[in-house]
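Note sheet for the following structure.
For this depiction, one protein chain was excluded, whereas all remaining protein chains were kept in their positions.
So that you can tell them apart, the chains are marked A and B in the order they are listed, and the count of residues begins at 1 in each.
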Amino acid sequence: MTKVTMTVNGKAASGEVEGRTLLVSFLRETLGMTGTHVGCDTSQCGACVVHVDGKAVKSCAMLALEAEGAEVATIEGQAAADGTLNTIQAAFQEHHGLQCGFCTPGMVMSAAALLKDNPKPSEAEIRHYLEGNLCRCTGYHNIVKAIMAASGQDVSAIAAE
Amino acid sequence: MPKDIDAKESGIGAASKRREDIRFLSGTGNYTDDINLNGQAYVHFLRSDVAHGRITSIETAEAAAMPGVLRIFTGADFEGVGSIPCGWQVTDRFGEVMQEPAHPVLAQGKVRHVGDPIAAVVAETAEAARDAAEAIELDIEELPAVVDMKAALAEGAPKVHDDLTSNLCYDWGFVEDNKAAVNAAFEAAAHVTSLELVNNRLVANPMEPRVAVGDFNRATGDSTLYTTSQNPHVIRLLMGAFVLGIPEHKLRVVAPDVGGGFGSKIFHYAEEAFCTFAAKALNRAVKWTSSRSEAFMSDAHGRDHVTKIELALDADNNFTALRTDTLANMGAYLSTFAPSVPTWLHGTLMAGNYKTPLIYVNVKAVFTNTVPVDAYRGAGRPEATFQLERVIDKAALELGVDPIALRRQNFITEFPYATPVAVEYDTGDYVATMDKLEEIADIAGFAARRAESERAGKLRGLGVNCYIEACGIAPSNLVGQLGARAGLYESATVRVNATGGIVVMTGSHSHGQGHETSFPQVIASMIGIDENMVEIEHGDTNNAPMGMGTYGSRSLAVGGSAMVRATEKIIAKAKKIAAHLMEAADADIELKDGQFSVAGTDKSVAWGDVTLAAYVPHNYPLEEIEPGLEETAFYDPSNFTYPSGAYACEVEVDPETGKVSIARFAAADDFGNIVNPMIVDGQVHGGIGQGIGQALLEGCVYDENGQLLSASFMDYAMPRADDVPFYEVDHSCQTPCTHNPLGVKGCGEAGAIGSPPAVVNAVVNALRSAGKDVTHIDMPLSPARVWAAMQG
Partner (left out) sequence: MYEFEFTRPASVAEAVAALNAEEAQALGGGQTLIPTLKQRLAMPTTLVSLSGVAEMQGIGLQDDGQLVIGGATTHAEVASGAVGTYPALAALAGQIGDPAVRNRGTLGGSLANNDPAACYPAAALGSGATIVTNTREIPADEYFQGMFTTALEEGEIVVSVKFPVPEAANYQKFVQPASRFAMVGVFAARFADGVRVAVTGASEEGVFRWTDAEAALASSFTPDAISALSVDPDGMIGDIHGTKAYRAHLVNVMTRRAVAAAV
């Protein structure tokens, strides 16, 4: 076992891990932060997306020890300290961008990464950016709409809510 | 498009924002894999890597001695344990019951599909369990596998189950008595269109893989199972009564937040029984978390029908008869509802939206060396709709008539309508939904859009179809005659607290459907209080009364009706209390906006005054009624509900590569009354996404040896955000259900039922626009298949 130390949502976090411990296992099992999910084993579904040093990564395809010293951001750190949802989270609720909620943490984290690079993405850009995030419930309609709305675009003309 | 969104701010009809979203959006949901019990051990299943074989030896001693291993279980440990039960017994067309093989928790003697569990290693960590599983010495004598259904039925085919007479589960005819008349109608037909097609095998793939955590309390003898289930009560019954012999009062099943189901989490699975059994054997909690790769070979698959359908028409293009022959894959064992899917959920829907007077459906269900096949979103109804709506389009082609006009000409227009396949549609308006579809899909503008696509070097096609579905399968006494081994009611307990807040415990399970938001809208509307005063509890057999769970778009139509009935009892009792408080007659009490008043007077008491009196019964008619305010109701519907609609898809096809893009998609549905239009739209969106997935992308494929070729997301194509467009959906056509108190029909499966034929119809239309003589392509319409079809 090796000690790994990183910053998670602004707080120091450390734990003993094996070489093979995935970042997502460190978050879920060592830290008990179960908001980040695992939906596949071929790094395609994106339920496990977190930010490492400001970049979206699949925490199921990264070793915990690779995140030594890194700044990690997860879904648990997205809302304000008093629980107020951030703009993206609020837009997902407002526009019904989630159903079962399992892909949602990854969707929100990917959306945050997208909007950081591209503050007003087009519909096509959003759909393309979500290539690595699978949702089985929504048919993506309201996810795309929510991200457009979160970026401040008028979505009232988009087909039914 | 006119929107009914926000037409109301709360209650029935309001687009109330989902309260469950807060926890899901902030990472504080409680999914089964988030549950970790003290002292929990982990199980890894050693699964068969061959499709069919005889286990000649299992040597576990070395593996059992590895670090962290607690115990290794094999089939021998389950010899005194029951078989995983099947919940539906179909009777064949000769009056014989289906062949029903045993389904052991761990393989007994033989393995019958890739993924069949052979041994289970329980260890201190998941990795230690997997390490040890690899060290088990296993000898399997490989046997020839049957994969193709026709081959499985051939004389001399290897048998999946040695103790059965063949691989035929049943040969079902419906309606058998119609057969001669149907055949005669075909003899007399002016035109017959026939089509052979495949309804492709699918994997439900909810984003949350299955998880089970078994727990046992030696001091009380109580077992608990936490599981990713759509119906925890059904799991408790099936597992407790049939597999492990645990009475319900000693067994609690909890399905907490569940990350999607789509049918695949209805069924009772071996892993659930194993974890419950092993927890008792080891006196420790035992957890299993499926990997996605494991899910592909252990979750029940869906669809997998091969059908020949024939449509007879008279000289005026009226449908006169319909005849179908279907092979339905059961896989290696009978999953919980598997036999019902190609029969009662399929044959009964073959009339569709049309007044075809004579119909005969034959289905042969077949055992193969593949993963069991059971209900997947729509379950039988997508298979019925697809073949019917495809053959109608083909008939229109052959006759040179407009496919929409051909449908309209044959619509059922008078209700109630008794079909020749034994069901009675209570309401519907297929003309209205088609009119609405033509409007929202802008069918009139298609020609211009096609011209534009052609200028860009693309082919454009339009596909339209209708669908009918049957939701809220019932009533119990009828389905019992049809072979169901369970009732199909739903229950609810409405508990009003002293200060007026309400907790509803329902047997319906929410795993994405938003019950925690929409169910309170109903209760709040009935009483006239704020919907935030109502809370829903579900998913725990210790709380809700016996429930049948969530599938078949039944939650609101059946579970919601039970909730309404219980609330009606609450209101009746509350009126008695109010009458006492206001010294008036019961019959004069009115309830409006949370106030009880005496008709014709200005006397009133508030909801909260009455609820407080019920629990602080100082001034209370104790001689007449009990204190407290809590009621339970069970609701058993008198009929199915029949949502219907019309769907349109426009595709663009790249003629050089065969790649299909969905350019537009529109859905006009009739769901009867709507409680939360936002949630309804979301359900339709999701169904369409899955239907497009079936039509263009998804296909579960085995090779001839029974090896699963599409065994991960690397080879099983899931719809992604850029595979689909925004959808135009409308549910303003509303013919309320006549036989449930809310007038609701159900909306969960419609999108998945209605969309595949629209897509395929559109692609065929596109290819024909380029002069290609294509009448059908089997799903999924991958670029390779479309290109091949274009080569002629």
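Here, contacts are C-beta pairs under 8 Å (C-beta built on N, C-alpha and C of every residue); 3 or more make two chains touch, one makes a residue touch a chain.
For clarity, every value in this text was computed on a predicted model and none was experimentally measured.
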Residue touching the undisplayed chain, where the options are A:T42, A:T87 or A:Q153: A:T42
Residue among A:A56, A:V72, A:C103 or A:I158 touching the omitted chain: A:A56
Per the touch definition above, residue among B:F411, B:Y615 or B:W787 touching the missing chain: B:W787
Sole residue of B:A102, B:A585, B:M714 or B:A770 that reaches the chain not shown, by the stated touch rule: B:M714
Residue among A:T74, A:S110 or A:T138 touching the omitted chain: A:S110
For chain B, residues in touch with the removed chain: 127, 130-131, 134, 291, 293, 656-657, 659, 696-697, 699, 701, 709-710, 713-718, 782-784, 787-788
Chain not shown, touching residues in chain A: 2, 18-20, 22, 41-44, 46, 49, 52, 55-58, 60-63, 65-66, 68, 110, 113-114, 129, 131-133
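As a convention for this text, only the chains that are shown with their structure count from here on.
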Mean-CA-position distance for chain B and chain A (Å): 29
Parts of chain A lying in touch with chain B, wherever the complex brings them together: 20, 28-29, 33-42, 44-45, 47, 74-76, 78-79, 83, 85, 89, 92-94, 96, 98-105, 108, 123-124, 126-128, 130-131, 133-145, 158-161
Chain A contact footprint on chain B (complex, rising order): 1, 3, 5, 15, 17-18, 20-29, 31, 33-34, 36, 127, 205-209, 257-260, 262, 291-293, 511-514, 677-679, 681-682, 685-690, 692, 712-714, 718-722, 724, 726-730, 751
